[in-house]
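Our next item is subunit A:
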Amino acid sequence: MTKLHVAVFLQTAGASEVIDRVPASFSPFVLPFVIGISFFLCWITVGLIRVLYAIPASDRRKLAISLVNPKIAWKNIRDLFCDCLFHVKIWQRKPLLGYMHSSIAFGWFMLIVLGHIEVALFVPWHLSFSKGSLYYPIFYRYFIWTDPAHVTLRGSFFFFLMDFFLLYVLTGIALAVFKRFRSIVLGMRHTTKPSLADRLALYSLWLIFPLRLLAESFTADLSGGSFLTVPVNHLWHLLFGEKLYFMPVWWAYSICLGVFFAAMPFSRYMHILTEVLWILFRNAGLQPSHPRKGVAEAEIYACSSCGLCLDACPMNVQKKNLKYSSVYFIRRLRRHNERKINLIADKCLMCDKCHVLCPVGVDAPALRRAQRKTVKNALTYDYSYLSALSAPGSSVSSAENAPETETSGRGCSVPSALGSSVSFAENAPETEIFGRGGAVSSDVPRVLYFAGCMTHLTPRILRSVEELFRKAGVDWQFMDREGGICCGRPLMLAGRTDAAAELVAANKRMIEASGCDTLVLSCPICYKIFKEDYALSGIRVLHHTQFIKELVDAGRLVLSKGTDSVVYHDPCELGRGCGVYAEPRAVLSQIADLKKPSQDGDESVCCGGSLGSLTLNANDREWITSGSVKILLKASDGSPLHPDALVTACPLCLKTFNEAAPVPVKDFAEIVLEHSA
Partner candidate 1 sequence: MIYEGKQRIWSDYQKEIPDDHYFYVRSCIRQAFFTGSEVAFLDITRNRLGKDIFESEHHTTCGGIAYHSDTIPHETVMTIVARQFALMHKYGYENYVCSCITSFGVYAETLETWREFPELQAKIAEILMKTCRLEFAKPKYIVHASDLIFKFRYQIAARAVHKLVNVRTGKPLKVVEHIGCHYSKMFPSKGVGGAEYPYVLAGMVEAWGGEVVDYPERRHCCGFGFRQYFVQANRGYSLSNTHKKFESMEPYHPDCIVTNCPGCPYFLDRWQYVIAEQTGKTYGGDGRGIPVLTYEEMAGLVMGYDPWDLGLQTHQTPVESLLDKMGIVYDEKSKYLGKGGKDLGQPAHPSCLKI
Partner candidate 2 sequence: MKNNVLIIGGGPAGMEASAQLQRLGYNVILIERESTLGGHLNRWDRLFPEGVPASEPLEALMKNMNGVKCFTDTEIQSINRLDKSFNVILSNGITVLADAVLIACGFDLFDASRKEEYGYGIYDHVITNADLEAWFQSKSDDRIDNPKRVGFVHCVGSRDEKAGCRGCSKVCCVTAVKEACEIKEAFPDAQVYCFYMDLRMFGRHYEDLYLKAQKDYGVRFIRGRVSEVSENQDRSLLVKAEDTLSSKPVQITLDLLVLMAGMRHSEAGRRIADMLNLAPEDDGFFAVRNNLTANQQARMPGLFLAGAATGPKTLPESLADARSAAAAIDHYLTDIFPQTRKLKKLVKKNG
Partner candidate 3 sequence: MVDFGFSLSPSSRIDLDEFDRKTFDRLLALEPDAKKCMECGSCSAVCTASRYTETSVRRALHALRNGCGAQAVEELKGCQFCGKCTMVCPRGINTRHLILSILKIYGAL
C-alpha cells in the first residue's frame, strides 16, 4: 500500500502540475539579485583562494588530511549543524537568543535547500546555468504557474514547508528587530554597535523575508501557496481588488537580496559562510600565527558580531571599556586600523571568557597575543644572569645562606640543590625547614614546590601549603623559598615569546636537574605555562588544589566539615585556562557549605588583577574587582549569599579580592589547613 502510494507520487512528478509561467525563464527584476550574488560569489572565491594561499603548506596538508579523516569529518558536520545552523551554544546560554539566531540561520538555510529541491523535483531543467540556475530557485514562485486543480500532495507538502520556514524566519526577524531596541529581554545587556555596512546588510536582511512574504503572497494565486501566503493573497485581493500588480514587490525583494549579498563581504554577515571555513580550520587544528593573515583571517571573518563577548568581558562594568571588547577588536582587525588594534590588544585581561563563550569559538585572546607579538618596540632584554643559576656548583639563590656543600641540605632552593648531583631526598637532614615529613615511605612522590613570584606576596599561601605538606608527610622541596625566577607566562601574555623562552629554559633546567617527579604550583599563572609549554618529561605538573585533593583522597590529609559557608572563585588561568574546576570544589564541599555564585565555572569573572592586561590602570581594575565581588556574593537568582569566606586558588586573585571584598578572602590551601586534623 505504501509502495503503491510512493509509485503514484513519483509518477505524477512528470505531470504538468507546475508550468513555466515565464517562457524566457528571465525577468529583469532578477538582475539586482544576480549582480549582488555574483559579486559575492566572486569575492568569496578569491577570498578563499587567498586564505588558502596564505596559510603555510604544512597547515594546508593538515587541512586536507582532516577533511578525509572520518572522525574529524564527523565533527565538522556536527559542528556545522550545531554551530552554524542551530547555534546550540547560544541556545544553551540564552534560549530566546538562540531561537532568534537559529530561526534565521536554519530557516533561511531550509528555504534555500527546499527551493532547490522544488526546482529539482518540478522543473529540473532549470538547474542548468543557462536556464537560470543562479536565480530560478530563489524566485521559483515568480516563474511558475501551478494549476490549483492539479496540486498533488507532494506539491502542497512543499508549499506547506516553504510557508512554515518562512514563518519561522519571520519570527526570528521579528525578534531581531525587537532585540535592536530592547536587547535585555533576550538576555543581552550590551549589543554591538553596527558599522555602516552592517546596517546596510542588516536592514536589507530585515526586509528580505517580509518582502518575500509579500512577493510570494502577491503571486500565490498563480504559483500556489500554503497557510501563510494564500490567506495573505486573499487579503490583498480584498484590499486591492481582482488585479494585483506584483512586479514592484518582486523587484523590491530582488533588490534587497542584491544589496544584502553585495554588502555582506563588508559586514558582519560574512560570518555566515566564513564560519564554515573557520570550523574546518579549527577542527583541523590550525593555529593563527599572525593576528590578521591566513588562519586568522578566517577566524576574524567568522565572528558574527553577535556581541555575546560584550557581556562576558569583565572590563565592561564600565561602559567606556566596551570599545575594547573582542568584537570590536576583531572589527578593527578587519579594518587594519593598526593604532587602535594595538590599543585594544593591550587592554585585554586575557581572562579568556569571551573565547569560551563565543558561539563560533573565535579565540580573540590568542589573536590579541599574536597582535602583541607583532609590536616592534626594541624591547631589549638581557637574561644572561640566569645562566649562572643553573650552572653546576653555583649557588646563586642561596649564596647568603650557607656554603654550597651544605646548601643541598638546608638551602631549600633548587639552584643550590643542583650544586651537588646527589638527590636531596636521600641526602638532606630531616629538618623541618626542609619540609620533609617524618614518615617518608618509598611510594611517596618526590615533590618540588614552586611558589612563584606572586605567592611570595601572599605568605599565607606559602605557610598553608608548607603546613599541609608537613601534615601529609609529603617528601618535598621548596624550589624558590628565597625567591626564584619568573615562570615566563607574564612575558608570554605580553607577546614577548622569545624572552619568555629564556625564563622557561632556565626554570626547566633547574626542575629537571632536581630529580623530582611531581611539580606543585600555587599560582595558576605559573601552572598554565608549566603545564602547556615546559614539556617536562616524566614530571607531573599539578596545581596545589589538585595535589591537595590527591592527598585528601589518599587519606593523608584528614579534613573535618565546618559550618561555614564559602563561595569559590575560579581563577581564570586555573578554570578556563587549565580546566581545573572539579578538584577544588570536591575538597571544599567536604569542609564547608559550598555555595554557588551567580557566575562561576566557565562563566567566572576575572578578579581584575590579571597580568594579561598591559595597559589597564588601577582605577579601572578596581571597577572590575568590585564588579566581580558583587557577582560572587550573589546567587544566580540575585539573592545575596552572605558567605563566611570567599575562597580562591590564585595569589593574584587573593591579593586583589582582599583589598575589595567585604568578607574574608582565603586561599584554598588556607581554608583546607583550617579544617585539617
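The rule is simple: a contact is a pair of C-beta atoms (placed from the backbone, for glycine too) under 8 Å apart; a residue touches a chain by one contact, two chains touch by 3 or more; residues count from 1.
Here is how the candidates were picked: all candidates are chains of the complex that A comes from, given by their letters.
Computed from a predicted structure; not experimentally measured.
Chemist: Consider subunit A on its own, then decide which of 1, 2 or 3 touches it in this complex.
Modeler: Of all the numbered candidates, the touching one is 3.
Chemist: Would you mind writing out the residues of subunit A in touch with candidate 3 in their complex?
Modeler: The touching residues are 346, 377-383, 385-386, 388-389, 396-397, 453-454, 456-457, 482-486, 488, 490-491, 494, 496, 499, 503, 609, 611, 614-619, 652, 655.
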